[in-house]
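The complex appears here minus one protein chain, its other protein chains still in place.
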Amino acid sequence: MEHLVQFYAIYGSLINFIGLNALLALSLNVTLAAGMLSLGNAAFAALGAYTAGILTVHYHLPFIPAIAAGAILPGLAAVVLGLPVLRLKGVFLAMATLAFGEVVRIAAVNLEITGGAEGLTGIPNVTNVWMIYLALALAAYFVAVLRRSQLGWGLLSIREDETAAACLGIPIFRYKLLAFVIGAMLAGLAGALYAHLNYLITPRDYGFFIAVDLLIYNIVGGTRAWYGPVMGAALLTALPEILRGIGVAAGPIRMGVNGLILLLVILFLPNGLASLINRPRAVTATPEASGQRA
Amino acid sequence: MNLFAQQLINGLFIGSVYGLFAVGYTLVFGVLDILNLAHAAVFTLGGLSALWLAQHAGWSIWIAFPAATMLAGLLGLLLNAVAFAPLRHRSDSQFSGLISSIAMAIVFEALSLGLFGARAVRFPAGTVKVHIWQLGPSVTITSLQVSIVAVVVLLMVALTLFLKRSRAGKAIRAVAENERAALLLGIDVRGIIAFTFFISSALGGAAGILYGLYFDSLGPDMGRSIELKGLAVIILGGMGSIPGAILGGLAFGLSEVLTVAISGTSNLRDAVAFMVLFAILLLRPSGLLGRARMREA
Amino acid sequence: MLEVDGLTVCYGPIEALREISFGVTQGTVVSLVGPNGAGKTTALNAISGLLPATQGRIIFQGRDITRMSSHQRVAAGIVQVPEGRLVLAGMSVHENLELGGYCRPRKEIATGIAQMESRFPILAERRHMLAGTLSGGEQQMLAIARGLMARPKLLLLDEPSLGLAPLMVQLIFEIISELQSGGQTILLVEQNARQAMAVSSHAYVMESGRIVLHGEARQLMADPVLIDSYLGGPSERSKDKQ
Partner (left out) sequence: MNLKVDTISQHFGGLQALSSVSFEVAPGAIHGLIGPNGAGKTTLINILSGLYRPSGGRVYYRQKALHRLRPHQIANLGVARTFQNIRLFPSMTCLENVQAAQHLIAGRPLLPQLLRLPAAGKEDRDLEAKARATLGRVGLDGKAAWLAKNLSYGERRRLEIARALAANPTLVLLDEPVAGMRRNEAAQVADLVRALAAGGMTILLIEHNMAFVMALCTMITVLNFGQVITTGRPEEIRSHREVIEAYLGREKSHA
């Protein structure tokens, strides 16, 4: 117990960030399950953070309802945004969600209620490590159940082949919208928790590069199961510390190693780190080897 | 009114640099249907290496410019060989290519950080002699601005003629149009794709040098500021369309300075641009000049 | 001129061609006929180098070209006019022809185009139009002319009559016989068996990735096995080699 306390004293903020990043990565995982490349989840997190923060700072709402609002408002925003943009595909969807993210960021800079470029300060510091990990555990459980539900199979089938999915009676658009909204709500939750961890949120906290990071967590970890994005987020969030531990100084080398790891994963582990612990079923079997000739 | 005219001129110049950057971006997309997110990192390295050649090797900018441009082109070849060629026949090549280009962008950014340091730097004084012409009361234009536009125009004319007239240029268009047909015509498709990366990255590097000269400031993170704008520009102009990229670049540059001029603050500068981008995506996803090529992801 | 020996081609787990062997002699038209899905196009694509051979060899003018890349094969003189024509729709007719001569020295291209334009006057008329705006028959002529621009020693024609109106089909077959009398070696893939045989000296009948019948074109036309392989006659199944 003594050691644990000491460990947390040193690495507490890292542990918190791993949890929050993993939650954000899971939020994108739901969208990616349907093959939607969204760069909007960082912006949904920002919406959640500002909503919850403003409610507690300016309106003195208790923590729990503020957090709930921080999840619900991004969900509503996702409906409004999703209705027009989910008809776009691939990089076009990515660009549209990216534009949305920029507009949210610029709005945060220019509005008074968000505290402008300096950010919103004085947010009560309520979030603690067990809340983050409780939220993460619930989200991971939810994603795991979703993956093995009718909705989960439907989303996967949309990613694999939209036309074939439609011919099976799957209402493509409704499912996509649902996944988009669920992702936005999880992201909002992460943002709301973050706001109450940190006293301060600024428009820079959830910019374009955070949106890209979420994507990287998923790719490095693997998108097939809930533990993929969690592993990716954990590894990449802790990587600077790990590299420091083995003597790699900050700066270019650490950054270069980061890039190389990502490159190696995409080239040699197309299904991410998760495929190291759980080999996809029957991948190694080569059925055509037997009896090709009649 | 004068302020307005001045802003218009400035917008034109910065817009032409955006356009040049975006042309390289859109060229790769037009041929391969892949977004190369390392383009901004090549832009940075191009600018920084020109600066290094001018400052430490003491070269004249007129030699350092083409040399650094070639260097950027070589980075493009590397990029293709490492991040794109190995993934080309994977079923999710569009998606995985996006990620591997992000990885290369990080590596390149680390490289520029390691080689050139983290601080913003500028070209040594007198790299280009700057004349200032007075066009009217408080409306000026500098010889640097004029040369930047001249270089951009020159490169665009050269690129257009190359694609329209030359054998290799036609081969690039054939590959963009239909890879299978190109193979059957005896075109070495792999070679042509590598060459496309070379040209695209060389143009990106050239844009980086001009950008550094114009703002008189370069740093390892300069690519970050233009990355988003470049994406916006090619969407605006139409993915894969070269005149579209130029037009989109100008439109973007003008919208930036005009928003500042009209609103009186720089806060809304990017907001207008991205709202326009958003509207374009919803109303005309193929962009201003793009063909309707909304392929599946 | 061309010898295909025991060629097997797979698409992933599917064997699209199973150990087929055939040859084309210089100056003749040989056709591969058979119903949809018999493997005819696969055979052409393997000869053009678009598909790798799993087994077997392809010999062209005495050289083993089995492992050669597709652009080297074009340079060696094997040119395919693909099914569906694949003209470069966004480029002009003139540019399409120019690219047809991609493997030839630059100075020969202008004369080559002049020859093609005199042979196919419609292409001269349409010189500056985008290839995508031509009618189906015109596109087919452009595709053939573009193939000829490379001065092929062996011309591979894949379903040149597909989707064309009967009059245009007639015209395309006339072009093929003209080419043949000019000494052009052609390997022709056609679904339209009767017309293909009429212009060919030799024919191979394919079915399910195999050659089930071959011989002189004139004689094959009368063979009931031909009709059976198209229309699934009762005798057909007994012909499978076990």
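Per-chain residue numbering starts at 1, and chain names A, B and C are given in the order in which the chains are listed.
The rule is short, and it goes like this: a residue touches a chain if its C-beta (ideal position, glycine included) is under 8 Å from a C-beta of that chain, and two chains touch if they have at least 3 such contacts.
If you're wondering where the values come from, they're calculated on a predicted model, not measured in any experiment.
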Omitted chain - touching chains that are shown: A, C
Hidden partner chain, touching residue among A:14, A:107 or A:172: A:172
Among A:8, A:63 or A:153, residue touching the chain not depicted: A:153
Residues from chain C at the interface with the omitted partner, ascending: 12-14, 16, 35-37, 135-136, 159, 162-163, 191-196, 198, 226-227, 230-233, 236-237, 240
In chain A, positions touching the absent partner: 142, 145-146, 149-151, 153-154, 156-157, 160-161, 163-172, 178, 224, 280-283, 285-288, 294
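Here, only the chains that are shown with their structure count from here on.
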Chain closest to the assembly centre - both centres taken as Cα means: B
Rounded Å distance between chain A and chain B, as computed from the means of their C-alpha atoms: 30
Chain centre separation (chain B, chain C; CA means) in Å: 43
Touching two or more other chains - residue numbers and ranges from chain A: none
Of all residues in chain C, the ones touching two or more other chains: none
Chain B-touching residues of chain A, taken from the complex the two chains share: 35, 37, 84-85, 88-93, 95-96, 98-100, 102-103, 106-107, 109-110, 162, 208-209, 212, 215-216, 219, 251-256, 258-260, 262-263, 266-267, 270
Residue numbers on chain B that touch chain C, as the complex places them: 167, 170-171, 173-174, 177-178, 180-181, 183-189, 291
Sites on chain C touched by chain B in the complex: 48-50, 69-71, 73-75, 79-80, 82, 86-91, 95, 98-100, 102-103, 106, 146, 150
